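A single protein chain has been removed from this complex, and every other one stays in its place.
The letters A and B name the chains in turn, as written, and every chain counts its residues from 1.
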Amino acid sequence: MSKEPTPDLSPVVHDEVKYTTCYMCACRCGIKVHLKDGMIRYIEGNKNHPINKGVICGKGSSGIMQHYAPSRLRKPLKRVGKRGEGEFVEIEWEEALGLATEWLGAIRASDPKKLAFFTGRDQSQSLTGWWATQFGTPNFAAHGGFCSVNMAAAGLYTIGGSFWEFGEPDWERAKYLILFGVAEDHDSNPIKTGLGKMKGRGAKVVSVNPIRTGYSAIADEWLGIRPGTDGLFVMALIHELLHADKIDLDYLIRYTNAPWLVIDAPGTAEHGLFARDAAGDPLCFDQTTGRLVSAKLPEVAPAVVGSFELPDGRQAVPSFQRIAERYMDAAFAPEAVAASCGIPADTIRRIAAELAEVAFEQTIELDVEWTDWAGRTHSKMIGRPVAMHAMRGISAHTNGFHTCRAIHLLQVLLGSVECPGGFRFKPPFPKPIPPGQKPAGKTSAPNTPLAGLPLGFTTGPEDLIVDDEGRPIRIDKAYSWEAPIASHGLMHMVITNAWKGDPYPIDVLFMYMANMSWNSTMNTKGVMDMLTDVDPKTGEYRIPKIIYSDAYASEMVSYADLILPDTTYLERWDCISLLDRPICEADGPADAIRHPIVEPDRDVRAFQTVLLDLGARLKLPGMTNPDGTAKFPGGYPDYIVNHERTPGIGPLAGWRGENGETFGRGAVNPNQLDAYIAHESFWHHELAPDQKFYKFANKSYLDFAVKMGFIGHADQIVIQLYSEPMQKFRLAAEGHGAIQPPDHLRANLKAAFDPLPVWYVPHEEASVDTKTYPLHALTQRPMIMYHSWGSQNAWLRQILGRNKLYVATSKARDLGLDDGDWVRVTSHNGSIKVQIKTMEGLNPDTVWTWNAIGKRSGSWNLAPDAPEAKKGFLLNHLISELLPPRSDGRRLSNSDPITGQAAWFDLRVRIEKVAAGAEITEPQFPTLPRVVGLDPAPAINDYGAHFAPDHDPKRTRA
Amino acid sequence: MTSLPATRPEKRLGLAIDLDTCVGCHACATNCKEWNTGGISGPLTDVNAYAAEQHGVWFNRVFTYEVGGEGEAGRTVHFPKNCLHCENPACVTVCPTGASYKRSEDGIVLVDHDKCIGCKLCSWACPYGAREYDEVQGVMKKCTLCVDKIYNQNLPEEDRVPACVAACPSKARHFGDFADPNSTVSKLTAERGGYDPMPEKGYRPTSKYLPPRPGRRGAAPAATAATASLEGAGRFLKWVDRILTR
Partner (left out) sequence: MHPAYSVIFFTTASGAGYGLLILAAIFAVGGLLPATSLLGFVVVGLALGLIGGGLLSSTFHLGRPERAINAFSQWRTSWLSREGVLAVATFLPAGLFGIGWVFLGKTTGFFGWMGVAAALLAGATVIATSMIYASLSTIRQWNLATVPVAYLGLGLMSGAVLLAVVTRLFGVHTPAVDVVAIASIVIAWGVKLAYWTTIDRLQPTSDLGTATGLGRFGAVRLLEQPHTEANFLMHEMGFVVARRHARRLRSLAHVALFALPLMLTVAALWAPAVTAAVMAVGAVGSLAVGLLVERWLFFAEARHDCMIWYGR
């Protein structure tokens, strides 16, 4: 018998290890990259990193294939064929930058508004936003408007922080968690890790979601709700808790505006606003003295119900009474909502009881002494261990803002925001409610920077970016009466509005990292037509010039005139900044960098560096020295270190001060990046134990936040259950005040701008015949794909290379459908032909598919007949950016009327069985040619072969 | 070497996979691929990598099942599957070349790629579908339990765990010695009722699956009673006399 083989159990893994930040998705975990022979051998999670603590997801583990993808753009490109046909010539960077400078310079000198600068999935919005400001255009936003601005805005207008990646359940301590409409989210690894922890210690996880996959699959209880009805469900829970008096009244009095008095003078201009004293402070009724006093005083015993006479004789009621009145109404009884939600009344009642039981009977106490905003010391931190998390299942509906506010209301009534075991803010949150920064851009002028950043928070009609007639000033109509609280802009409306010239035509559309002719757009066919439409009068494209930066051969590349090819995430400097969307966690702030792990092998440049270069060429103030030379000749790393937003505060918070001796605020440290690299590319500051909870009212934390520049002053941040800004917009809609909405929007505004959470039927559902379109159609993020990028990845596309439409088994039976059948799916906007798969864990009124798997034939350097193109599909073909015409013929945007959030998930469809035919999905668009300069993709991928000591090249390439 | 070790290996290394927390994220699958394509089994070749009919070598694949019927009564379970390093592995004994073997030291089942003739018989003998043929290299490959990682002297001690285990974000994968009753995997198996898939085949997998915990839809706790009794009670009266200070 032969001997047992003795393989080499200790092969050399690397000759170098570098730490950086993953960007296979926006979670931005720390990674440890092993390099061997100058190539990437292995990428693993960084054990010391606050976000992922060593773990890594399916995408992050496939980084090698993304980095070496054959779809990487190689050189700047100039369009030569017709737009949309994909014909380009390679040009030098000098020519590309010259062209861009010429186009942009001309606009800046005449009317900067003619530049619309919109960025997608990037993480340098603090740079891009600042650049737009310096350029002088109000027409800037990132993807937030079509992503989850409802979550951001509802949170920032209610509790001072939000879901999304800005807060998190207390994974260590929560005993009960409800997930609302979450499939994956930005906290990709932390949620998975957290769920693992919670389940491990026997805490209960409930998932409210029409679809049972992923997180819902491992939840202890899955509630297959009907899409768009979460608001009702949550309000029924609130109804139950109020009736049972299972609410944390202490918490409401201490930390919220529940006792603040609301003026009760129907029909007047101040109805529904807070009664205030001379200093402008809100009033409450102090039960001990029987007097009206400032609600901000610490030692008062405010009434939460009752009606009180104001000095001027008007009546006022505590806002809590308004809450109680509304939600205790029988309209929100479990029985009343059960049918709409598709959740039995008993279940609703039981969930309410479980919440109450955990919050009030399973209270946790941390023996941590802390001092509140008023200087009073408390010996314990009391925790109501009920946590909640919600994302796009809530936000991507036209009623999403209110639904999200309802969830916050529920959390706050239970006293479970910022307490141990509850929902926790990640610094720099909480912020004042809403944050103080107002949107700039009401006026713009040639060669002049904007007065401030284009995006901010409106608190009343006076903050809107509209002209004297009330017409929108921004190209996306953000901060107009169509979307007054559009804190992130409306990226999904830019192309349509620019094409229509409504409110005005633009000259250059400048986009970065957004696949806007395909998966991040609604009405794909329409958008492609608009992007290529020529004005017969001028013979010019209606959107005359399009500049685009991508790193890969995406669908969007074909629709640009000038392509600025970007680097991959392992080739460039990046900055995950506290000024932007940071990677903090609840226990303390953190930021991070990326640094070049390998040098690009192509003629590409990091977009941020290119943007700063363009800025210098355009002589934008922040980017040019007085002598006209570039302020950041070293490009983005130069900016990261040397740029200061306000004195002492720059993109990175760690190792500030000349010698890196301080953090947060401090002088520029020329060696800051070295310090980051030496510290595994991240900085993290752990809060002291007494700072970790009740951050909105915690003196020690608030002082720290001021020092860090997170907030301006250390005043208590009072939770705004009742929203005065909302009421201000409503009053305007009712005709009060000087700044008035157009008449055709009054009714909508009155309905939408309720100071307390309301529920209404999602707009698409309300405007189509639900008999013709009986089904809801949704998408979900697959855990192994990041939007459209994943399909170019040789590994990931094996896991999910085509998508089907999932239909509930019971529904399929009713419709006579079976697995593998082909169906036509029709919405008010169009129809597609796809293959179905039946599924048991699915709300019967819902069909769904994986998001962004469908690819346009020829894109991403995939074979034209790749299954992504021939078997895959997008729901985006069916979704319209405009609602069906109203009775007056107007078509409003398919967005939340408050925030402008794109309502992807309001889609209604019907499905009908069709012959399989050629078994190809429809629609199909003409195959795009391979982008010039790209090599044909290899048939065989044997990455890793070269690391083997006895590598036999003959055997590996076929 | 296709005779099995004469005595039961002193160590029995394997994985305990927790179906209760697996969210089906495929991190274990891709991280496995990433480690192993550059390791002693590499490359894990992909065919038609950027074209139709793409497929390749994966040591770990994640399935999703629906169990127990329609609607809220049922459940969805993600089921990652890789070699279970069986104690009675016919995949080894059928191998004509000695390429397949079970290590006498720790029970890991491996393929010596230098001996393999690519007859695929071992893949026919594995009921778990855990053998992976590399059609370009013409040899059989499989999960090695990351033998070139768990013993690798060039890596720090803490990193000497299988790639899939290190990656798993929801900690659904545990690595250890099933021969040691005090190991985490042994304890988990005992506590959670870890089981063999397809036990009737008699391959006696070393690795175990931990079953999903029963869902807790639960009976209503006591607080419901309060709900019922207070229903309809004088609307806001209960809050009128509450005197609480800020």
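We adopt the following convention: a contact is a pair of C-beta atoms (placed from the backbone, for glycine too) under 8 Å apart; a residue touches a chain by one contact, two chains touch by 3 or more.
Note that the structure is a prediction, hence the values are computed from the model and not measured.
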>> Which candidate, B:R12, B:K81 or B:R246, sits in contact with the chain we can't see?
In response: B:K81
> Which one, B:L121, B:I150, B:V165 or B:V185, makes contact with the chain that was left out?
Replying inline: B:L121
> Can you name the residues of chain A that touch the chain not displayed here?
Replying inline: 1-2, 798-802, 837, 839-840, 867
>> List every residue of chain B that touches the chain not included in the displayed model.
In response: 1-3, 19, 24, 29, 52-58, 61-69, 74-77, 79, 81, 90, 92-99, 115-121, 123-129, 132-135, 137-140, 195-202, 209, 211-212
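Keep this in mind: only the chains that are shown with their structure count from here on.
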> Contact residues on chain B for chain A in the complex?
Replying inline: 1, 3, 20-27, 29-31, 33-40, 42-52, 54-56, 58, 64, 66, 69-72, 74-78, 98, 101, 103-104, 110, 112, 115, 136-138, 147-148, 151-155, 158-159, 163, 166-172, 212-213, 215-224, 226-227, 230-231, 233, 235-236, 238-240, 242-246
> In their complex, what parts of chain A are in touch with chain B?
Replying inline: 1-5, 7-13, 36, 41-45, 47, 52, 54-62, 64, 70, 188-189, 192-193, 195-197, 199-200, 204, 212-218, 220-224, 240, 243-246, 249-250, 253-254, 287-288, 297-306, 320-321, 324, 328, 349-350, 352-354, 356-357, 360-361, 783-784, 792, 794-799, 801, 808-810, 839-841, 844, 861-863, 865-867, 870, 937-945, 947-948, 955-956, 958
